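All protein chains but one are shown in place.
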Amino acid sequence: MISHLSPLELTRVVTAALDEDLGRGDITTEACVPPSVAGHCAFRARTELVVAGGALIVEVFRQVDVALSVRELVLDGTRLPPGGVIARVLGPAASILKGERVALNFVQRLCGVATLTRRYVDALPSGARTRITDTRKTTPGLRALERRAVRAGGGHNHRNDLSSAVLIKDNHVAAAGGVAEAIRRCRELAPHTSRIECEVDSLEQLDQALLAGADVVLLDNFDDTMVERAVAINDGRALLEASGGITLDRVARLATLGVDVISVGALTHSAQAADIGLDWEP
Amino acid sequence: MISHLSPLELTRVVTAALDEDLGRGDITTEACVPPSVAGHCAFRARTELVVAGGALIVEVFRQVDVALSVRELVLDGTRLPPGGVIARVLGPAASILKGERVALNFVQRLCGVATLTRRYVDALPSGARTRITDTRKTTPGLRALERRAVRAGGGHNHRNDLSSAVLIKDNHVAAAGGVAEAIRRCRELAPHTSRIECEVDSLEQLDQALLAGADVVLLDNFDDTMVERAVAINDGRALLEASGGITLDRVARLATLGVDVISVGALTHSAQAADIGLDWEP
Amino acid sequence: MISHLSPLELTRVVTAALDEDLGRGDITTEACVPPSVAGHCAFRARTELVVAGGALIVEVFRQVDVALSVRELVLDGTRLPPGGVIARVLGPAASILKGERVALNFVQRLCGVATLTRRYVDALPSGARTRITDTRKTTPGLRALERRAVRAGGGHNHRNDLSSAVLIKDNHVAAAGGVAEAIRRCRELAPHTSRIECEVDSLEQLDQALLAGADVVLLDNFDDTMVERAVAINDGRALLEASGGITLDRVARLATLGVDVISVGALTHSAQAADIGLDWEP
Amino acid sequence: MISHLSPLELTRVVTAALDEDLGRGDITTEACVPPSVAGHCAFRARTELVVAGGALIVEVFRQVDVALSVRELVLDGTRLPPGGVIARVLGPAASILKGERVALNFVQRLCGVATLTRRYVDALPSGARTRITDTRKTTPGLRALERRAVRAGGGHNHRNDLSSAVLIKDNHVAAAGGVAEAIRRCRELAPHTSRIECEVDSLEQLDQALLAGADVVLLDNFDDTMVERAVAINDGRALLEASGGITLDRVARLATLGVDVISVGALTHSAQAADIGLDWEP
Amino acid sequence: MISHLSPLELTRVVTAALDEDLGRGDITTEACVPPSVAGHCAFRARTELVVAGGALIVEVFRQVDVALSVRELVLDGTRLPPGGVIARVLGPAASILKGERVALNFVQRLCGVATLTRRYVDALPSGARTRITDTRKTTPGLRALERRAVRAGGGHNHRNDLSSAVLIKDNHVAAAGGVAEAIRRCRELAPHTSRIECEVDSLEQLDQALLAGADVVLLDNFDDTMVERAVAINDGRALLEASGGITLDRVARLATLGVDVISVGALTHSAQAADIGLDWEP
Partner (left out) sequence: MISHLSPLELTRVVTAALDEDLGRGDITTEACVPPSVAGHCAFRARTELVVAGGALIVEVFRQVDVALSVRELVLDGTRLPPGGVIARVLGPAASILKGERVALNFVQRLCGVATLTRRYVDALPSGARTRITDTRKTTPGLRALERRAVRAGGGHNHRNDLSSAVLIKDNHVAAAGGVAEAIRRCRELAPHTSRIECEVDSLEQLDQALLAGADVVLLDNFDDTMVERAVAINDGRALLEASGGITLDRVARLATLGVDVISVGALTHSAQAADIGLDWEP
């Protein structure tokens, strides 16, 4: 379902990673493993996880050696139990050895992001319309991949980058001379296809933002009481996004209070690598 | 002390990260913040941490706008208490806003690596000669930076990449037809400036590796008893490296048992982003 | 006013253009013009025009030779009469000669876009809230520059690219099985910061799109009568965008009928190069 | 006949254009069009035109998805009537949608250049040996493609770039201290495979250039009377090139007067995009 | 045997070389040779040589035209008599013509390096364990290829680059305040997989280096008498490398004296291009 990855971007990020790890070539493998030796191995979950980044496995081994083939690749978004196979790789053993670490580094990180996202999404009350989104707190160089992983975990994406949507923060408000003026200027400059989102840190600012026609309001570090009042004040006019130090145990409550979006930096900046092994099979 | 960073690599990794985050330009800031507005802000630790990646702050803001200046940058390796300032940035507020997220994404990650490394290094007994090292389990695209961060935290680096040193694993042994033959082939191919490291998973293999003249032996997932016997068998011939699921509370024991190197994948693959804020000052 | 250009992108597009035109170096100039000869010249409008792309002049000459200086550069968006000076360049004559053609190729094209846009914008009735926008029909490789030029001419931008906003066309509707389902799917996938735009070619489709909650509706090749009915049917619910073979003399009528946006492919795909000369001065 | 395009350059210019338009991926198509839906469409001339840039269609769709195939591609240089098909594309509809705009942007521009060139070439008297050439007034980044398009339209190319031939202009003459000295210096520096071309703006300068052995003389903004005298003075010694504001209705006269080359900046800087549509077929 | 070349690096170096030689396309071949004309030719040694760089032939023609095929490519390291065939190329003659010069430029240089290396290696006494190595005196941009060629000639490689091993020279010693301190600092910083090499220019320095635990000692410009004494002093503790103006006729003596490594800058900086022709066959 989450299978469309830009081939151009995929190619580049994998080329850079292989350059970084292969350097001038794998001298150990060159010395020990003749090209004629075949190998077969499986990427296997060591703990329960949600799969993301399968396309990276394919691309890494494609770039290392076109004689390799990747089989039984499960779809991104699949939940695997411990021992579940993400993909199998067949072909020259020397070539598998050259690519395995890079492939693992990618999928461990991306499965880690997807699995953590899934925990947040699963924490939502059944039937909730609230979405869990990422933020711009992604690993430099891997944003597109991590955003895919968030979607593989059932989450949604926030804006791509600074150019693709408006998000007015306190410094913008200060420089523009007020919430209303900041919104007006952004509305004027931004494409008509963009919504205008404004961050607020008080109910007074929420009022101003709603009056000025903000399409989305980010409630920055609001406690539950303030969120409840914000939902009431908003009364369905703008989308409301809760953000700032969101923990897993607060997700259900926020959704029940009625926010539309919960954005969680931890999905990408603090996900731990998933435990995935490469098992060689006879 | 850890101040030498390749300017070429630094330039490229920052350019890529800015491209990724700026896209076609920051429309919110362009709309709201005139170029004439000056700003001043500080990167401030929210919890105790070890600094790494300071050069990234400098490079990010240099690329965004040469009119920005970075001041009071503390050296990589410095321990900061909560509230400690890593660096200050002065100049056009619009330019600070365009670069702040990228700068934070870098330093939060790198300080996270340095801080975690410091915990492992501090766990060594006083006076121990054992070194804590990273592995190749780094973030794709950020290896050089993460390795610097490990050193900022008091750790050491393992080999750069597959071309810069030999590390013989089970598949290499199997393909070469034995530990001795694998070591012989690698010795023949590798530059004479490289040591030959061989991974073993039993004391029998350790014997073979030592007989074959391995310079370094990696003890893969050895428990304390086996480590103790390995140190005795080795009797100072090769360097011994303990690896595989090393936890913080095992570090002191391993050092006391006499291993030379403890390599820890978690330093890079599971470090959490350090909590660092950007405070705007009047 | 339109002065924020991404320095990274600017650098790259200019480097590519200089490579293309300089090849292995300007042999005529090398043969004839000693480095010690100074020169001074002016970029001068030969006909009335609106300035765009001034930053390209600066960047071209900066890359050719840091000893050159650009002076009296007028702001993008300025209207100049015939004979008006866009910028002056001073420094080694040989270096000016190497960069002049590339600089002219850029500014002639970009001023051409800005000037044509200005004509469309000036055709709007006084006080109209309708905006004139570009489309994705830009010159391959120059989109960011041409979008800036549209804004210099008083126009607005449509979405950056396929990833930054949703625009549902007939093929999407067909594949999704209807307007409502297409809108539902896009709403689900797109960031909550994006509006959902849907193209329609009949009033029936307009009804469907409005019912399904489209934020923007593109009226594809609607004649004036249909536009009038569309505005009435819409009754302020969605933004309405007129598109498809828009000519200059239809702009005022469309605005009066009440559309919010008029998108004009010709702004970028059919603008003629503005007539600008480089005059050498004693 | 015009089928040899450098695959390296083609790859790069298309990659850059797709990056620019796809950004992080086509969210509308991803949301609406499953990968299993097949599509078939035709690039069709809406008005009479000369085809150029067919190789771009092939390359764009190859990069987007190797599962796409391009069929019935007509050769560059073919004249098509309104309704004529340039090429057909078959394969996953989602992939066609992702590439169509970029492919159209390229071929509309290049067919525009070829078609305009054809008009100039057709304006030459029957049997004339005069050639119509382009200039360096090309779109930054697209020069190689536009030069091919000029040839597809029956025109010829002027020099590639500043390094591939000598063209002495007034500033070069001034710096060198005269026409004769400028020619001497260029002759000395340039490869012996290059002709030496010199621009003149008077009959006196023409005399000097011929005396100094110029191989080609560019008559800058000469009116018909001056051209006639120049041809007589030259008496077959050098090639004569007419340049400067050449309009279509002057071409026949210039050829009849006997100039060898007519160079026309408008071929590339002012060609309008050809009207080409993408028709989806059942 | 020497068949593992990084495909990523190979691709890039060949792309750059083809760009450099093809420029905007081979106009002579385009004018004269229709795509339908087939060709067949052989790369043939004109004098005795050792083959290196065969993979470059494959890559050059793959990039020029996928319709070309390379046949009967001999392995790197093969000794060929005059007239011996390195490889054959079949396919469109026009495409062979476009790639032949670049392919020749690569293999002539690389076979030159391999052949010269072979002469040094063959000069070693039978059964000697001394290795002949290259240095960092390689052609900028071609280091990886030249190092492969050295191995094809029976030589070994020195360190890849400044980051992959330690080599302490006089300036390092001076800055550190002595041989022992320099070695200590490098030991502390370098990965435990690296040996520490130290250059010495006297027997006193050799003593210091050995005492400080250098793993390898480079004897800089030692004459035979000094080498003999160095071997005696060393007594098997460190590897000894002779370097500095090594000529072919000194190799046997140095090996007999017992040095482990002889490094020869001339292998790469002064190898002459091997004489290889491209013979077209009917």
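Here the chain labels run A, B, C, D and E in written order, and each chain numbers its own residues starting at 1.
Please note the rule applied: contacts are C-beta pairs under 8 Å (C-beta built on N, C-alpha and C of every residue); 3 or more make two chains touch, one makes a residue touch a chain.
All of these numbers come straight from a predicted model, not from anything done at the bench.
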Visible partners of the omitted chain are B, C, D, E
Hey, which of E:10, E:55, E:149 or E:168 is the one touching the hidden chain?
-> E:168
Looking at D:88, D:131, D:172 or D:269, which makes contact with the chain not pictured?
-> D:131
Of E:67, E:189 or E:248, the one touching the omitted chain in the full complex = E:189
For the chain that got dropped from the picture, name the residues of chain C it touches.
-> 15, 18-19, 22-26, 29-30, 35, 63-65, 94
Name, in rising order, the residues on chain E that touch the hidden chain in the full complex.
-> 13, 16-17, 20-34, 37, 39, 93-94, 97-98, 101-102, 104-106, 108-109, 136-144, 160-173, 175-176, 182, 185-186, 188-190, 194, 269-270, 272-273, 280
Residue list for chain D contacting the dropped chain reads 131, 133, 156-160, 163-167, 191-195, 197, 215-216, 239, 241, 260-261
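Following the convention adopted for this analysis, only the chains that are shown with their structure count from here on.
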If chain B and chain E share one sequence, what is the angle of the rotation that overlays their CA atoms, in steps of 5 degrees?
-> 180
Cα centroid separation between chain A and chain C, in whole Å?
-> 32
Averaging only over C-alpha atoms, locate the centres of chain B and chain C and give their separation in whole Å.
-> 45
Could you say which residues in chain E touch two or more other chains, in rising order?
-> 23, 160, 164
Connecting every touching chain pair, does the picture come out as line, ring, star, complete or other?
-> other
Let me know each pair of chains that touch one another.
-> A-B, A-C, A-D, A-E, B-C, B-E, C-D, D-E
